[in-house]
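One protein chain omitted, others in place.
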Amino acid sequence: MLAFILRRLLQSVLVMLTVALVSFGLFRFIGDPINNMVGQEATMAEREALRESLGLNDAVPVQFFRFVANAARGEFGVSYRMARPVADVIAERLPATLELALISGVGALVIGIALGVYTALRRDGWLSHAIMGLSLVGVSLPTFLIGILLIYVFAVELKVLPAFGRGEVVALGGWTTGLLTTSGLKSLIMPAITLGLYQLTLIMRLVRAEMLEVLRTDYIKFARARGLSNRAVHFGHALKNTLLPVITITGLQIGSIIAFAIITETVFQWPGVGLLFITAVQFVDIPVMAAYLVLIALIFVVINLIVDLLYFVVDPRLRVQRSGRGH
Amino acid sequence: MPGAPSASDPSSPTAQARPSRWARFVDSDLFYSFTHSPVTVVSALVTLVIFAAALLAPVIAPHNPFDPATLNLMDGFTRPMQANEFTGNVYWLGTDAQGRDLFSAILYGSRVSILVGVAAVAFAALLGITLGLIAGYRGGWVDSLIMRIADVQLSFPAILVALLIFGVFKGVVPPALQDRMAIYVLVVAIGLSDWVQYARTVRSSTLAEKNKEYVQAARVIGVPARTILLRHILPNVMGPVLVIATIGLALAIILESTLSFLGVGVPPTQPSLGTLIRVGQDFLFSGEWWIVFFPGLTLLLLALAVNLLGDWLRDALNPRLRR
Partner (left out) sequence: MKTPRVAAALSIATAALAALAAGPAAAETVRWAAAGDALTMDPHSQNEGPTHVMNHQVYDSLVFRDQAMKLAPRLATSWRITDDPTVWEFKLREGVKYHNGNPFTADDVVFSIMRAKHDNADMKGLLTTVVEVIKVDDHTVQMRTDGPNPLLPNNLTNLFIMDREWAEANKVTVPQNYKAGDETFAVRNANGTGPFRLVKREPDVRTELERNEDYWGKGIFPMEVSKVVFTPVRSAATRVAALLSGEIDFLLDPPVQDLERLSAAKGLVVRSGPENRTIFFGMQQALPELRSSDVKGRNPFADKRVREAMNIAINREAVQRVVMRGQSVPAGIVAPPFIDGYDKALDVVPATDVARAKALLAEAGYPNGFSVTLACPNDRYVNDEAICQAVTGMFGQIGVRARLSAQPKSIHFAELPKGEYDLYMLGWGVPTMDSHYVFHYLFETKSDKGGAWNFSGYSSPRVDELVTAMTREIDPDKRAGMVAEVWKTVQDDVVYLPIHHQMLNWAMKDNIDFPVQSENYPYFKLLKFRK
């Protein structure tokens, strides 16, 4: 047990170090930090002095070590474009993205499971077919098109929902939330749908597949034979058995929800880290890109670790399989 | 495996007598399941039609939308099937803001989208299969290294990896060259973001095959590793790879359009479907709906058809894989 946890921890640290290396490479070699800090008229001597004072003349491993040490303290330097410390900017924007990701993630989970169970139980119903068909359409439509269509219908034509932004936000300490105001909640609806739709279809299809599988097992047949009601069989036995993989997958999807938020945030002008990142890519704002990269990796690694540990706790059989990853 | 066969082809009675490859294919479970799923047949047809139209774009298209010198700006914003108020020209699907015939633009745009999609999938598959084979066959530290890289890569959703590669590209390449190189960067960016799945699948299949007797035997008699991998192991993993590739193609096409929408894809002078949609959405509120509608519809049909094919392929191949 302890050995497993230690190994996973070590792996996580390795992943983070690799990401830090990529991020450092970006920082050090792509955007020449000097060119971005001084004007064209700066003399060679001035450049050299700045180079020295920034420690750019040190050996690369030394610089990398310093980068990691700074990153661990949340210091990523100053954004070229906004002229503010990257950590401040990200801290300001993160609540918006996390709130959006959380709401759409939970929404996708709840609705996805409900629809998944329904379509599994009523495999041949016309509604099930319609839902499955629609879900494929949803997967085939690019996220940005869905967002634009929603804006067109609900903001422009029907005028019931705001077209952009977060609405009024309330500051709770360092955290700003839009969940406590009407305009904040209304602003959340369309971005959450746009962002969650893809995960919703994913979860729905997974639940359906797992349910169908479980319903076919002897265990369920036996439960039916015992005369248990359909309800008890479906929800007490079948669903319970499908939830473990579903929750695992959902956990792993949180990382990609945050990344896909880039598109949703662009369409809805949602003031989160995704919008920050896409702007950084367009303006080659390397410090912001580097910091965002490390942040996403961190979120992903932490979730991955938690999911692994949960799995381990819940299902001891996996100990054997897990040792040979990749199955 | 041959390309999608035409559904109308009757299985001739002589096929039984001479069991050719084709006859064996027609007789297979796969073909049976194909012909008995109308949705799949339609999807295959739609895919085929769009692919063919895109490939033959220079022959079919009435105009070359990539040659700006042939455009007449005064033709701009012509409604579908209606005469332009200045020039009197009529276009089947109307024109866009630059007077580009939308039908031709969609044909050429699908060509770019499909080209990028197919190239990216090929790139991802090649990279993934190679690394997966090596990792599975060699084992040891090579395996660990490759799979750890895959783990790290998996921490990053495809779109992020692709955007990052674009960020680096924009930082390194001078702006004047960026437009010309954008399409190659798209292929690499999408391909690099998607190789892990292939590598993982191929590796686990390789691990399973490697210890089977026939492989052991081949090894013993001194067949070189490359031959074993390509002749014996690879054919056995092609099924799942094909499934991943088909679904990957739909994803790649959507990812390409998303990147172009975010403004980091191909330039508007050589638009892909995604670029057409990005440009067209500016005219959604002003009533020129056709500029975004037709490219959007084409993209939807294409992605949907390929997705349905992938779904069917997965279900059809699945029972065998379990065995």
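Should a chain be cited, it is by its letter among A and B, assigned in written order, with residues numbered from 1 in that chain.
The rule we apply is simple: a residue touches a chain if its C-beta (ideal position, glycine included) is under 8 Å from a C-beta of that chain, and two chains touch if they have at least 3 such contacts.
Since the structure is predicted, the reported quantities are computational estimates derived from the model, not experimental observations.
Relative to the complete complex, which of the depicted chains are touched by the chain excluded from display?
A, B
Pick from A:148, A:239, A:261 or A:286: which residue touches the chain that isn't shown?
Answer from the full complex: A:148 touches the omitted chain.
Pick from A:192, A:220, A:267 or A:297: which residue touches the chain that isn't shown?
The single option touching the absent chain is A:267.
Looking at the full complex, which residue from A:72, A:106, A:156 or A:306 touches the chain that isn't shown here?
The one listed residue touching the chain not shown is A:156.
Which positions on chain A touch the chain that was left off?
Interface residues of chain A facing the absent chain: 36-40, 78-85, 92, 148, 151-152, 155-156, 159, 161-165, 182-183, 266-269, 271, 279, 282-284.
Can you name the residues of chain B that touch the chain not displayed here?
67-71, 73-74, 76-77, 86, 97-99, 174-176, 178-180, 267-269, 281-288
Rule of thumb we're sticking to: only the chains that are shown with their structure count from here on.
Which whole number of Å gives the spacing of the CA centres of chain A and chain B?
25
How about chain B: which of its residues touch chain A in the complex?
Contact set of chain B toward chain A: 147-149, 151-152, 155-157, 159-160, 163-164, 166-168, 170-172, 200, 203-204, 207, 250, 254, 257-258, 261-264, 274, 277, 281, 284-285, 296, 299-300, 303-304, 307-308, 311.
So in the complex, which bits of chain A are touching chain B?
Residues 11, 14-15, 18-19, 26, 30-31, 136-137, 139-145, 148, 152, 156, 255-256, 259-260, 262-263, 266, 277-278, 280-282, 284, 286, 289, 293, 296-297, 300-301, 304, 325-327.
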